[in-house]
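Omission of a single protein chain aside, the complex is shown with its protein chains in their original locations.
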Amino acid sequence: MKKVLLTTTALVFTAGFAAAEGHSAASITISGEAIAGVKYIEDAAQETTQFLELDFGVSGKTVTDGGLEVGASFDLDLNSGGEAAPDDEEVYISGGGITLTLGDVGSADDSVIANIADIGFDGIGIDDTAEFFFDTTTQNIHVKGEFGAITAVATANMDETGTDASEDYGIAVNYDAGTFSVGAGFTNNADEAGLDEDIETFILGGSVTAGGADINLFFHTADADDFAESVSGYGASVSYPMGALTLVASVGATDLDDDDADFGVGASYDLGGGVSFAGGIGQVDNPFADDDGIMVADMGIKMKF
Amino acid sequence: MKKVLLTTTALVFTAGFAAAEGHSAASITISGEAIAGVKYIEDAAQETTQFLELDFGVSGKTVTDGGLEVGASFDLDLNSGGEAAPDDEEVYISGGGITLTLGDVGSADDSVIANIADIGFDGIGIDDTAEFFFDTTTQNIHVKGEFGAITAVATANMDETGTDASEDYGIAVNYDAGTFSVGAGFTNNADEAGLDEDIETFILGGSVTAGGADINLFFHTADADDFAESVSGYGASVSYPMGALTLVASVGATDLDDDDADFGVGASYDLGGGVSFAGGIGQVDNPFADDDGIMVADMGIKMKF
Partner (left out) sequence: MKKVLLTTTALVFTAGFAAAEGHSAASITISGEAIAGVKYIEDAAQETTQFLELDFGVSGKTVTDGGLEVGASFDLDLNSGGEAAPDDEEVYISGGGITLTLGDVGSADDSVIANIADIGFDGIGIDDTAEFFFDTTTQNIHVKGEFGAITAVATANMDETGTDASEDYGIAVNYDAGTFSVGAGFTNNADEAGLDEDIETFILGGSVTAGGADINLFFHTADADDFAESVSGYGASVSYPMGALTLVASVGATDLDDDDADFGVGASYDLGGGVSFAGGIGQVDNPFADDDGIMVADMGIKMKF
């Protein structure tokens, strides 16, 4: 994402900050991305729809005398589905390869483990069923450690005023060797509606660059005493760049009896200047019904500022 | 509107963007306007009220290698009426004089056709009755073509997830000769509450500079099978600049039997630095009642950043 940095060094004209400027690295950054295009979902109430999403972010950061990086950020996101509010506030402290983030943080597994690439300008959902138990925990504490090629993340949850924390937690670690990466994680998802027991999920994901293609592989298996048996989801995606054009193919499935594989193919064309045109087509299946899948497709423009 | 451009060229200090900088024209802009003052509406529940409105906008744009300009924008608007949310998200692609915009776009007629200038720092509504069928369509697709002195706009509507599109559409064209302009448009307004049939409106508007004055003229006529007969609205406004002071007079009316003309006079004084002081007074009439009009007035400050 292209970021626009507003440094206090260059831009502060208000009097009285001279003393602070000497050692301050404080800055506020605005960044932005947008997508716009058309989506198709077979048999939906509206089959062909327009979709826009703008994701702008505002972040501030500074550095203490002791060398800790400290910052805060929030998002200004708007989309055709009616999202239009500042949200995702976070505050972080970082030093010595360890970053502690509080607030609307991401999940441990989704922070580091490679997973199935979706297809299209916004995503047609090829990965949704196969990754059903991925990125599902609630958390407001996120600790990340970066140790050379290894990145490890742990997340947990604590009470906020008016809200008892669930006992969700997650741990995940990834090893990135440059030409390949492999990651593993474990999450505990508590207090899910309709379940008496926690869902425990083990996740494996990796990526490898081979023959000019970027290949992602993903597997996870979830279990709870409420389940008749454990449920596994898995899949793979291949991304093949050819100059400005990149072709993508994805497939995902579960071991549920009535679930057919979801699959799709797509392409993205880099127009330069941070702009690309992308689209894809595929088939997704209801994993709980012995039926045929439905066709899904999208096509649109993506841009970064 | 004065715009504050944050160019990535000048301000990006984050490492790793050097390669992208060479051909990128990506930037994020923040702009802002504000008004504040006092409004008077005779016989209103609150006759004399304070009114503020802040209209800030955030927009990003970039240029593809092929020379297409691509961008996205949204507004951060707040006013005394309780408006306070990010909204009006749009994404556009522009090249060769043609601009395609998706999202919360404006109507075709209001995009190009000159109409009756309102009076005062925020507007006392002299033009509201006379322009009742102007700028009333729903649309999320907006195509504008600029061909020398001619600008043409077409708008249409497509489904969004959860929302069936109405069959609204509009087309409008304007010819700007410098000393005068003339525009015409047609809109179809479907699915209006209480009506079985679409409202079809034909609009004419123009402006001319003569004797040091800027004069706007407006006419539109709307018909639907539900109407007993077609309804026309029309009006004119004159703006006369004298140094820092500009005087404005406006009049608008319809051909409804019980409607008296709405009219008003106002003044604006340019204080420099993007700041002006403006006010106006006038009379507006309920078009459906055989009564006298009410007095309306406002006075306040306007600024641009």
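Remarks
A and B are the chain letters, set down in written order, and residue numbers restart from 1 in every chain.
Here is the rule we use: a residue touches a chain if its C-beta (ideal position, glycine included) is under 8 Å from a C-beta of that chain, and two chains touch if they have at least 3 such contacts.
The structure presented is a predicted model; accordingly, all values stated were derived computationally and were not measured.
Although it is not drawn, the missing chain touches A, B when the whole complex is taken into account.
Across B:G148, B:G178, B:G243 or B:G272, the single residue that touches the chain missing here is B:G272. In the full complex, chain B touches the hidden chain at residues 2-7, 10, 30-32, 34-36, 38-39, 44-52, 54, 56, 76, 78-81, 84-86, 271-275, 301, 303-305.
Residues of chain A that touch the chain left out of the display are 6, 8, 11-14, 17, 20, 23-28, 30, 58, 60-66, 68, 70-72, 74, 76, 85-87, 89-91, 93, 102-103, 140-141, 158-164.
Note that in this section only the chains that are shown with their structure count from here on.
Rotation angle, chain A onto chain B, C-alpha superposition: 120 degrees, expressed as a multiple of 5.
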